[in-house]
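First the structure, which I've put down as structure tokens, then a few questions once you've had a look.
Left out: one protein chain. Kept in place: all the others.
In this document, chain identifiers A and B correspond to the written order of the chains, with residue numbering beginning at 1 in each.
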Amino acid sequence: MIRTFAINAENIADVVERVRHHRPRVHCLMNTVVQKFTADGITAVDAIPSMTSSMEEIASFVAKANALTINLGTLDAERRKVIMHAVQVANGEKKPWIVDPVHCDYSPSRLAFAQQLLALSPTIIRGNAAEMELFEETVNSLRIQTGPQDHLSIGKRSVRVSNGHPWMAKVTGTGCLSGGVIAAFMAVEPDPLLAASAALCVTGIAAQLAATYANGPGTFEPAFLDALSAISRQDIITHARIEHDEG
Amino acid sequence: MIRTFAINAENIADVVERVRHHRPRVHCLMNTVVQKFTADGITAVDAIPSMTSSMEEIASFVAKANALTINLGTLDAERRKVIMHAVQVANGEKKPWIVDPVHCDYSPSRLAFAQQLLALSPTIIRGNAAEMELFEETVNSLRIQTGPQDHLSIGKRSVRVSNGHPWMAKVTGTGCLSGGVIAAFMAVEPDPLLAASAALCVTGIAAQLAATYANGPGTFEPAFLDALSAISRQDIITHARIEHDEG
Partner (left out) sequence: MIRTFAINAENIADVVERVRHHRPRVHCLMNTVVQKFTADGITAVDAIPSMTSSMEEIASFVAKANALTINLGTLDAERRKVIMHAVQVANGEKKPWIVDPVHCDYSPSRLAFAQQLLALSPTIIRGNAAEMELFEETVNSLRIQTGPQDHLSIGKRSVRVSNGHPWMAKVTGTGCLSGGVIAAFMAVEPDPLLAASAALCVTGIAAQLAATYANGPGTFEPAFLDALSAISRQDIITHARIEHDEG
């Protein structure tokens, strides 16, 4: 049984510091659209990304990683095989993993595959409202419904994170990037609710700070990476908007 | 018979407003190099991009989309099958599509494939001078020859667009991105000549405005996305350089 700590700004800042100290490895099975942006985001929090999706190599890379993030964008038959193999390795070695069933509401075959993955007990499943409503209540997995507010719940525990900026929705891949940051945080924090709340709070605060340096969604993107890499305990304490969610 | 409107700044600004109001979905079969940049450009004009190129999923995604853009960069055997299937769905549902036979002058097999696509009557084919001279006169497709000036022609109608900035040629994928914006504009404007003229004029003006905020091609890229998302009716009226082309 994991000892759980309160979800508050101080504990979130502690998780950020542990990532910077331990530099965990995060393997990403990421859609090809946002691989670099996600890798840059993982690097910005001082974790170490890897990205290969080759069947011959995936086991070696997952075995070296401390956490795994799986994104179902640009999904094809070969990729499904690789994802399944990666999940077997991660479950076998008790490594945390998160799945983002992006656009599974567009494609029945993608939804069916997402449901197969959910049966393998990911540590976390995260999606938007349209995606998450397609999945029944989960027993072992933390559910995250992202949006202007992010709702996180597992069993009777739930949290609402209200940090962020509208320009995040104008930059392709900010959600995919935050999935990578969640994985990095899970690698150093055993409570997935604290790890994920921390990752969403920190990326949201970085976006708020970045917006003051940007003229639009284009210049917001590099400013966001600057802010994410520089975020301080004081920034978190000043700006965190975390509440225990009444659901 | 499509009722055609004059190609002028006011009508171009109307198309931009219709895209912002209707937020059409654009599916992209895009080379892997520039998927994110293209998605960010489509998002900047308030349309909604999708990018999957999986055989199992392409029909679902094209069916959900309002227009399709096909780019022949990084082409392989699987991708050819997916593109053909996507075109069948688009033609079957009378959805507009544009093909960019990028670098078909480098590769006989890519040229042969581009010619197969042209026989399926794309709404628009666009390429540079070296690419376009490889294609005979088309009956049903708008032809766009891009360069310092863009030449658009279909039947007896033709237009020249002279907006743009030299730094566009120093940023990989600005042409691919403009193909995505053309698709977004075709989704709300039935006359392909007006839709394409509007897209090329607006991306060109955004580049001109962005250059004043940039120090080189690197900082030009985010400034271009800022300008594209913020472009106003007044910007278009002030800067549009559109002429009826004497060929």
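Observations
Methods note: a residue touches a chain if its C-beta (ideal position, glycine included) is under 8 Å from a C-beta of that chain, and two chains touch if they have at least 3 such contacts.
Just so it is clear, the structure is predicted and the values come from calculations on it, not from any experiment.
The residue from B:74, B:149 or B:162 that touches the chain not shown here is B:74.
Interface note for the absent chain: among B:28, B:144, B:171 or B:242, the touching residue is B:171.
For chain A, the list of residues touching the undisplayed chain reads 32, 35-36, 39-40, 43-44, 49-57, 60-61, 64, 78, 213, 221-230. Residues of chain B in touch with the missing chain: 31-34, 36-37, 73-77, 79, 103, 106-110, 170-173, 214-219, 221-222.
Here, only the chains that are shown with their structure count from here on.
Centre-to-centre spacing of chain A and chain B amounts to 33 Å, using the average Cα coordinate of each chain.
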